[in-house]
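Note that one protein chain is taken out, while the other chains of the complex remain in position.
Chain nomenclature is as follows: A and B, assigned in order of appearance, with residue numbering initiated at 1 for each chain independently.
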Amino acid sequence: MERTIVTFSLEAVFLGLVILSFMSLYRIIWGPHASDRIVGTNVVMTNVILAIIILAHLFHNYTYLDVAFVYTLSAFVGSLCVLKSLSKGRLS
Amino acid sequence: MYYIKRIIDPKGFLIITVILLGFWFLMSPTLSVVNIIIGTSCCLGITYFWSPDLFRPGSPMGFTPIQVIKLMGYLVHLGYNILIANFAVAKIVLSPKMPISPGFILLQTKLRKELSRVLYANSITLTPGTITIDLNGDRLLVHAITDEAAEGVANWYMEDKMRGIEVSSKFWSGP
Partner (left out) sequence: MKLLMELVVCFLLWSGMFFLFVGTLGLIRLPDIYTRMHATSKCDTLGTGLILLALMTQVGGYNEVVKLVMIGAFIWTINPLVTHAIGSTAYIRGEDHTAETFFKDCYDLPYPGKDVTGKEDIRA
């Protein structure tokens, strides 16, 4: 794979996504309430989806797009489950 | 046996199966015989076992071509508003003083159908300075980040556009 400015930008964006995930780890650990932690977790989930897609393109292994797709569907459902149990006190 | 259920609505059953099959062939890499057999059986099974939850009596849904064209125009306006919203939030976050004056507003909508209310609430969330917190009946609880956004959301021009889409429906009845 020849190196162009696009591949360089993709690698830099991947590194930036990792740094942004660590930055939002601040809000997950020291967040004063439960909702703050969930907001931080949502940001990390979005970053992970983008990182999977960028790595799939850089490694030329497009099977990982399915992984990203299923992760998109399941991650937000998990977040909604936690929110429902926080607001109602039960999951039914 | 109690778990063998009768198919209530054959036409709706077929429509949902065809939609699921279309999604399967959109996602499947090749078009081979094994793929087709697995996809068809999976779609039929899923639709059969979830059929008591899929077919609920309620108001009929249908879309006329005029509604689809108007919805396209609505989405273009929505994209423009999303761009403005992002630059506004970037300006607030990146300025060192952070000029915010947050607050809650309780609004009343003119919209009558549930689907258009939900779409309008989602577009409030995506656009300048406001997010919808709760929606019950025709009341919207909105959180605004500045005073100007709070003034702007009270009579927003997108609500009239959504009202126009709603009125041109085929199943429209009422005020």
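Assume a contact is a pair of C-beta atoms (placed from the backbone, for glycine too) under 8 Å apart; a residue touches a chain by one contact, two chains touch by 3 or more.
Please read these numbers as outputs of a predicted model, since none were measured by experiment.
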Residue, one of B:Leu21, B:Ile131 or B:Met158, that touches the chain absent here: B:Ile131
Touching the absent chain when the full complex is considered, from B:Ile16, B:Cys43, B:Ala121 or B:Ile165: B:Ala121
Chain not shown, touching residues in subunit A: 4-6, 9-10, 13, 16-17, 20, 23-24, 26-27, 33-36, 38-40, 42-43, 46-47, 49-50, 53-54, 57, 62, 65-66, 68-69, 72-73, 76, 79-80, 83-84, 86-87
For subunit B, residues in touch with the removed chain: 26-27, 29, 82-83, 85-86, 89-90, 92-94, 98, 100-108, 121-122, 125-126, 129, 131-137, 139, 141, 143, 145, 150, 154
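The criterion applied here is as follows: only the chains that are shown with their structure count from here on.
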Inter-centroid spacing, subunit B versus subunit A (mean Cα positions, whole Å): 23
